[in-house]
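Moving on to chain A:
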Amino acid sequence: MVPVLLILIPLITGAALFAIRQEAMAKSIALLASLVSLAVMLAGMSVWNDAAHLTYNQSWIGALNSRFHFALDGMSQLLCLLTTLSFPIIFYSTWNNQYPDHNRFLGLMLLSQAGLLGVFMSMDAMLFYFFWELALIPLYFLSSRWGGEKRIQVTIKFFVYTFLGSLFMLIGLIMLYFKAGGSFAWADFVKLNMAPREEMAIFLMLALAFAIKMPLFPFHTWQPDTYEQSPTPVTMILSAIMAKMGIFGLLRWLAPVVPAATYQWGDNFATLAVVGMLYASFIAMRQDDLKKLVAYSSIAHIGLMILAVFAPSYSGLQGVMIQMFNHGINILGMWIVVNVIEQKFGTRKISELGGLAQKAPVLTILLVIVALANIAMPLTNAFIGEFMMFNGVLGSTATNFGVAYAVAGIITIILGAVYTLKMIQKVFYGETNALTANATDISFNVQLSLAIIVVAILLIGLFPNPMLSLTSDLSEQILGRMNLK
Partner candidate 1 sequence: MQTLTNRAKPVDRRPMTVLEKLYLPAIAKGMGITLKHFFKKKVTIQYPEEKRPFSPVFRGLHILNRDEEGRERCTACGLCAVACPAEAITMEAAERMEGEENLYREEKYAAKYEINMLRCIFCGLCEEACPKDAIYLSETFAPANFKREGFIYGKNDLLIPDPKKEPEQYQKALGSRVKKS
Partner candidate 2 sequence: MNAIILSAILGVVLMFSGIFVSNKVMLKNIAIAGMVLLLAVNIIEMNGFRVFDVNTRNMLQFNRFGLLFNSIAFAATLLYFLLSARDITRVGINVAEYFALIFFILCGVALVSSFNSLLMLFLGIEIISIPLYILTGSDKRNLKSNEAALKYFLMGTFSTGIMLMGIALIYGAKGSFSLDTIAATINQGRDAWFYAGLLLLLISMAFKVSVAPFHFWTPDVYDGAPTVFTSFMATIVKAAVFIGLVRLFDIIFATSGTDWKLMVAVLTAATLLVGNITAIFQQSVKRMLAYSSIAQAGFMMFALFSINSYSKEGIILYALGYSLATVGIFAVLVKMKDYTFEGFNGLARTQPVLAATTTVFLLSLAGIPLTIGFFAKYFMLASAVKSGSHLWLVFFAILMAVVSVYYYFRVIQSMYFKEGAAETEPVSSGFRWLLIGVAAVIILLGIFPNMVLQYLYF
Partner candidate 3 sequence: MPINSYIFVAIALFSIGVIGVLTRRNAIIIFMCIELMLNAVNLLLVAFSKMHLADAANPALKVATNGADGQLFVFFIMVVAAAEVTVGLAIIVMMYRNTHSVDVNFLNRLKN
Partner candidate 4 sequence: MINLAIDLAFILEKLVLIAVIIVISLLVALYTTFGERKVAGYIQDRYGPNRAGPGGIFQPFADGIKLFMKEDVIPSSSNRFLFILGPGIAMTMAMLTSAVIPWGNEITIAGRTISLQIADINIGILYVFGVVSMGVYGIMIGGWASNNKFSLLAALRGASQMISYELAMGLSIIALLMLTGSLSLKTIVDQQSTGWWNFFYQPLGFLIFLICAFAECNRTPFDLPEAESELNQGYHQEYSSMKLGFYLFAEYVNMFISSALMSTLYFGGYDIPFVNDASMGQSIGTNWLAVLQAVSLFAKVGFFLFFFMWVRWTIPRFRYDQLMKLGWKGLIPLALFNMVITGLIVLIKENGWPF
């Protein structure tokens, strides 16, 4: 019931938006639709919180024994909440953005929302693959149509990368399908016991897809360019939600399904993650472009989560789960700020900006909170997640290099603090220049959006428990499959 509504609302509204030419109307409808799905989501987590409402299981492709099987377990709820929460915020915060054919823009956004929600809820591999691609295609069109100068080359690169990954994943899923005796059900997958060799092959194929999506160093090369060239709302989706698809994939379709291989290859991937974190952090320090800076910081943060997945422990996994949500929200806040600046000043160069704090105090306050959350200050949500992850990595029995990883992680955090604060300092403090001299404070919609985010940040930072309890079952299950309990 809930899953179907969650998918159909954005899907139908998105398709309908192609027919609605008036811009204001289109915007309202899009916002309304996203709010409705948020409401449905919240209802699903509260009043309809039972199996009958949260699962949907119907026959789909008889020939393949594939089913329309959606279920909202804890992790799904978390991520769906993130998605449904993000979209209204995105729509509302970018209310003043102007795009040609705005209705199509919004329609494609909603379509991608449907895809993303589908990914997070599918319990059938074929369905999962479907939504995986459905989420991708609208984003391709969005970036290619409304992006920056080099959008065409960059987005095709993005598309080709992810498509390659997803095709590998498809092969992996097909192999699993045959191993599971002709079933695509996740429930069947997690019961499998395969020979190490087979498991390894499947692991590598699936991991490649997720690594590209997350992105994991060295498969990340598409990401900064794409983030930079995409219109900011799209970038928000890409970094806040899309990147989580990869981690979600790791947690749902990789670790429980091929636990032995995950265990075996964990160190290698963890190392890659660490290298990527450091690499991204150092690059981020040298960035002059706001978007690129946030993009690289995103790689660094994601890297930390990957690290925690591949050096698993209960605490680490729980951290990852919650951090997925947190990072989504935090980065969304960052992007909103970037969007405001870009819309206002027409530039994203840090060097060209300065002194905004005097002109836009509300923005500054909110931004500082978001930025602090981004660098995991205590009391903010990210602190909870990152602390748990460090804890998990240090205490993981799956790896021998826990300490080294943790140290590297902490270095990243420090570096993150350095470049984030430097950015804030440069952009918001110091002297105003010609460009920023006439700046005004942010409009109400941005204020509200940022305020919601800030509230969420603080709320989770203070009371993480409801969230953590959502995902504990899954974490247990993963660890159980990997014999780490």
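A quick word on the picks: all candidates are chains of the complex that A comes from, given by their letters.
The rule is short, and it goes like this: a contact is a pair of C-beta atoms (placed from the backbone, for glycine too) under 8 Å apart; a residue touches a chain by one contact, two chains touch by 3 or more; residues count from 1.
Everything quoted here is computed from the prediction, not taken from an experiment.
Asker: Going by the C-beta definition already given, which one of 1, 2, 3 or 4 is in contact with chain A within this complex?
Answerer: Of all the numbered candidates, the touching one is 2.
Asker: What residues of chain A sit close enough to touch candidate 2 in their complex?
Answerer: Per the stated touch rule, the residues are 60-63, 129-130, 132-134, 137, 141, 144-145, 151-152, 156, 159-160, 163-164, 167-168, 170-171, 174-175, 177-178.
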